[in-house]
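A short worksheet on the structure shown next.
This view holds just a subset of the chains, kept in their places.
Chain lettering (A and B) follows the sequence in which the chains are written, and residue indices restart at 1 in each chain.
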Amino acid sequence: MQKKNVAVVGVTGYTGMELIRILNVHPGFEIGAVTSRSEAGRALQELFPAMQGTRSGSIAVTFPDPELVARDCEIVFLAVPHGAAMDMAAAFLDQGSRVVDLSADFRLRDPGEYATWYGLEHGRQERLKEAVYGLPEIYREQIAAANLVANPGCYPSSVILALYPGLKKELFHAEGIIADSKSGTSGAGRVAKTGTLFCEVADSFRAYSLGSHRHTPEMEQELSLASGRDMRLSFSPHLVPMNRGILSTCYVDLRSSIQTEEIRKAYREFYKDSPWVRIMPEGVLPETRWVRGTMFCDLGFVHDQRTGRLIIVSCIDNLCRGASGQAVANANLMSGYDLDLGLDAAPLMP
Amino acid sequence: MQKKNVAVVGVTGYTGMELIRILNVHPGFEIGAVTSRSEAGRALQELFPAMQGTRSGSIAVTFPDPELVARDCEIVFLAVPHGAAMDMAAAFLDQGSRVVDLSADFRLRDPGEYATWYGLEHGRQERLKEAVYGLPEIYREQIAAANLVANPGCYPSSVILALYPGLKKELFHAEGIIADSKSGTSGAGRVAKTGTLFCEVADSFRAYSLGSHRHTPEMEQELSLASGRDMRLSFSPHLVPMNRGILSTCYVDLRSSIQTEEIRKAYREFYKDSPWVRIMPEGVLPETRWVRGTMFCDLGFVHDQRTGRLIIVSCIDNLCRGASGQAVANANLMSGYDLDLGLDAAPLMP
């Protein structure tokens, strides 16, 4: 297989590291450039001794120069903070690269919403218009043709995959939905902060940003498209003392007394082309370790007969399916590869 | 202070261990007997080397003999499995002891409900009638006078304390309430099972018994009494890779557009005599480590303006407030002691 050169722009965070891990053995991509403002000049294995002796270990990290990078690399993975990403994406696009942006900068179609939730004006609205939301199960064709893919957030990946088919098929009401999500600590990033020190997280559990997390409008945007209604969601994130994984417990009101097995069938049908969405059988609820290091999204269904509610439990790996693995999946589609090329490993368990 | 003799019946589980930990330095109680069918004849410190060199370490574990125990001990803490507890409680009561039962056997006032949820007939209905539900914030006087206290379950302690005042004062609707709870693994007990091995729990997260957990009717019973309505609750337990702690995220629909500060005020008023229920100020959400090893129940409030929902976050230590510490609090009341005698330690953090 003739490999395509790709670039990883921003490599010091967990999503950058995860991109390197995946690309390191990907049969269709070669890492042509790795850039970082703070680490330029060092070999990748100096930053990450864990990469010593691997194919990518000796790659030299360079300063991010769109012109140079675009010369060598067809696809650029942007793993830099929101705000910074929008200008860099534009610069790479201007040089002719195709971009998968892992930040939030191109996820919200309405720049007003972006300004409201992220507290800054969107300076690249012309590029925003051409961005495609990179959830392969929903936008497969658009992604394949896109020059700019907005890679979904981790929580939205988990919640949208759980709710989209049911809203699309009108199995449950669009009103009153709650997504109570629990995430591993890698979702908080690799910047040194007291709040994510080991001793502040281990052997404890907490909620945060209830009703005000920035991933809320992203979920509402996509789920509103599914339901054809302007939706409002209660989204409650929590921090779990574990490295990876998101479990979302979603509460919905069924439209009619449909059997749970019918719901499973409808979901299986909706996701029949996805190699990754797994519908758990009756009596089985997913666990985050079952998806560790993979692209799987495991969905479990419980009909609480006493309250009439349907509970959908969704598990993903926030760094792989919720960020870097999904970015590579999008690059696969953009390259005409099989969707799961290089993304078919079984979960690492325990 | 003249100490009262108490007995710990069943000591091999986590609640038994926690009782010993608390009673070991309690100024008002002396451990007069520790019993265990499987460990009779050994010293406590042989079972639990952690107790060596403490006041209780050399206590000899005996076979549970109600007659002998009752002769020495005024109050008996029963830390044996449900089903076994009802007969033992009756035996101790018959001998003139007062009993704090940590099992589920006397929590449900309706023996039919007990049969439905626990799958066995209640064989001690005459005793069930005299049992008092041991939540000190609600049944303080009744507990003081009781001979048989049904110590609340861990999840119910967390959820009832979060919702009771609001239902009593009709701040929110009794319908449609969801309690999404997350518990440390000690709640699953100390019996060897594959599912609670370190490598099956660590670095992972899962839901279980959604809509079917046995603590559901206990919550509904007490909350129905608060609201004056026959309530149905969605209760969703989850397992957290931590030792202790329960965090419950409770979703309720407000009756009117009451200010969150008003709600806090109402809760502060309701709990004004409790040394342990702490109402977090605006912007602060509780964490389980803040209550580790204590009787505190921390409550945080968020009004999600976009959906109109009130979210109440409740944190307790499942072994202390949710089991053994609460049992000792009940024994304090039964003995005419200050409620928090021996229960005033600050949380161990980190």
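Operating definition for what follows: a contact is a pair of C-beta atoms (placed from the backbone, for glycine too) under 8 Å apart; a residue touches a chain by one contact, two chains touch by 3 or more.
Since the model is a prediction, treat every value here as computed from it, not as a measurement.
Asker: Please state: how many copies of the shared sequence does the complete assembly contain, given 2 in place?
Answerer: This structure file describes a complex of 4 copies of one sequence.
The criterion applied here is as follows: only the chains that are shown with their structure count from here on.
Asker: In degrees and to the nearest 5, what turn takes the CA positions of subunit A onto those of subunit B?
Answerer: 180
Asker: Roughly how many whole angstrom separate the Cα centroids of subunit A and subunit B?
Answerer: Those two chain centres are 39 Å apart.
Asker: Which residues of subunit A touch subunit B in the complex?
Answerer: The contact residues of subunit A facing subunit B are 176, 178, 180, 182, 184, 199-200, 202-208, 210-211, 216, 232-234, 236, 238, 240-245, 247, 249, 251, 285-289, 292, 300, 302-307, 309, 311, 313, 350.
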